[in-house]
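After the structure tokens below, expect a handful of questions from me.
Of the protein chains in this complex, one is absent; all others appear in place.
So, chain A:
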Amino acid sequence: MSALGRVVRAGVGRRRVQTAVLVMTTLMAVTASVLAVGLLAASRAPFDRAFAQQHGAHLTGQFDGTRATAAQLAATARASGVTATAGPFRTLTVRPRTASASDFLPAGVDLPPVTVVGRAEAGGPVDAIDLVEGAWATRAGEIVVADGELPARLGTRLTFPGAPGSPTLTVVGLARSVTGTAEAWVTPAQAEALTARGGPAAYEMLYRLRAAGTDAEVAAGRAAIAAAVPKGAMTGSQSYLVVRQQQTANAMAFVPFLVAFGVLGLLLSVLVVGIVVSGAVGAATRRIGILKSLGFTPAQVVRAHVGQALIPAAIGCGLGLVLGNVLAVPVLSEVGSAMGAPAASIPVWVDVVVPAAALVLVAGAALVPALRAGRLRTVDALTVGRRRGAGRGRLLRRLTGRLPLPRAVGLGLADPFARPARSGTMAAAVAFGAVCVTFAVGLALTLGAIQERRTLDSAGSVVVSSGGGQGPPGAEAVPAGGTADAPNAEPGDVAAALRAQRGTGRFYGTAQAEVSASGITGVTTVVAYQGDSSWGAPRLVSGSWLDGPGQAVVTTRFLTAAGIRVGDTVTLTEEGRQVPVRIVGEAFFTDGEGMALLTSTTTLAGLGLDAKPSRYYVQTRPGTDLKPYLTALNAALEPVGAVATVDTADSSSVIVAMDAVIGMLTLLLVVVAGLGVLNTVVLDTRDRVHDLGVLKALGMTPRQTVAMVVTSVAGIGLLAGTAVVPAGVALHHWITPLMGDAVGMVLPRGMVAVYDPPTLVLLALGGLVIAVAGGLVPAGWAARTDTATALRAE
């Protein structure tokens, strides 16, 4: 090993604290950065790959066949910006019923309505259908269903009672459209045959556009197509960007906060590396002098110090790389399974570029103090002794000496002013940690609020199921067990039982159905409310909650997909019946992938559907003991055919995973900040070891020594922590809406404004905790320093 190598190795081994700090710092920064960049790059990969392979449709358009002819629709291929088309395909929404028993279901079970498209072949210039199993439908009586959309296998027979002649079709294939342009495909002739006499004639056209990278470009393409057909003929459309967002939403939601942690981590790395290497140069001045006197050139001294930083940084990079890739596995496998593709992994270029960038940053941060070491004159380095910033902080020492405080505390309070630059870097490390804690606590509170209020059935403490085939909001509307749907209990009977029950506070009922909604491809889950549901309403982003018939509330994702705004009207269609509803509010909920439409039960009645609530959500009076309440209520509900249970909400695994990642990264960052403090205090204690010896010789006890050292960092911690809480809050307020954007949702104000005054006060103490935690260990070392040895120290 060369002399330089030996010096570097000895430096790394000798300064274990500094080495550990550098390893932890780069580990945290690289883990967060690999996760952030990797998820950003990899989460969209399965969709983008499938989209490219299948020539996915940038835009799926729905058209009213009564306003535009097939020829007019075919002519839209020449619209500005359109490069390829498929269609027009006849499309209709029908409700199938199982005609044969299967592993999943017995015969005779009504399934949710499906969007069926008449398409002659699977291939084509746009949206080449990926046949997963079986064959394409080539003759009457055959149907291909979208993989995973219906509980059906090859050979399953489905009857369509709403179609003329109640035809029965056999499933001959399972297929997948990358943008979900249909839930089932039949031959064009079969599609014509399934269309109810007098029912609306609808067509679907699939487009690829010259420019489709952004929402604006897709919107421009849509406008050109709409202008190419008679006014009002285009009834709806769906951008592939919306589909991609839905497919990758969970993974993409990680990206904004991971980027924030990554940037914080890299900045903290630069700071800590600067602190550590500066400290190493300061503490090893005499050693540098010796090395130079032995013949080390300035360049070798610089390389030795940069090398001492790069070796632990490389170890941290390696560990961070492994941790980042391991943490990415569960998140990316979810994205892969959503596409029916193998789990994506972090791209190799991310594994190369991120650690390389981190090492360049570390080298850059180490270079400045290393150059200082290289420029040191040999004679100066050799003769350097105990140095202290003479003259600095004297006034503060005099002032604190007059405060009614224990002298050890007074000395500690004044200490940071003796070395303002070092204190400044320590304050910066604490500030990074405090920003991170504030940000992380805010994220946890926001995620907690989302977890608590993300589903529509989270209101109330008791839920009453009143029978019928409708599941809870968001559930598949497929009755299990194959038994015929029991009629719903009469709303009046259930309401009477609830009102009569002592302990009942307030309640409302919900019914659910699946219908077509204008502007939305496929079927839409409708959750219909009966009674005063304002207390159990989801959190609103804008507009107001339902307060009358003909109104609806939807999510931002629904509004975006349908291309509408609050105040616009959506037409719901079921078996030829149409009911318009006006969007009065924009809410946040995740039921039905955030695509459910909330309205009143009168809307369902208008569509000719069963509007009796299948569930009632009950808020009991304060102090009500749920066990006896449920016993008594169930006794009263039994005669009317309903049953009451405790309302338990499940937890989102994505949110749990986010909480875990946030917790781990925060812990790492706080540990690094604490180690930054520790390293600074160690340097300071070494510099002051002689003064410590004097104080101990004069009678300073170990406890007083600890108090002095801890006080010297506590003031900095408190000030830095308090000062940066607003920065942490601002970071949270900036990042959380971006997380919402990533999943196509706007977060309600109440889920973003999560910091209350007591929380802010506690967070202001975060810097104090980090500083004290970082200072305690070296304070203990200082207390245990041998006095006689310290007195001999220069």
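Quick notes on this one:
The rule is short, and it goes like this: contacts are C-beta pairs under 8 Å (C-beta built on N, C-alpha and C of every residue); 3 or more make two chains touch, one makes a residue touch a chain; residues count from 1.
Rule of thumb we're sticking to: contacts and distances are computed from a predicted model.
A single chain of the complex does not appear, and UniProt lists its protein name as "ABC transporter domain-containing protein", one of "Dihydroorotase", "ABC transporter domain-containing protein", "Acyl-CoA synthetase (AMP-forming)/AMP-acid ligase II" or "Succinate dehydrogenase / fumarate reductase iron-sulfur subunit". Checked against the hidden chain, the listed residues A:A107, A:V326, A:A660 or A:A697 yield one contact partner: A:A697. Here the missing chain is touched by one residue of A:R49, A:R372, A:R397 or A:R582, and it is A:R397.
Interface note: of A:L158, A:A249 or A:A408, the residue touching the hidden chain in the full complex is A:A408. On the side of chain A, touch with the chain left out of the figure occurs at residues 388, 390-394, 397-398, 401, 404, 406-408, 410, 418, 690-691, 693-704, 783-784, 786-788, 791.
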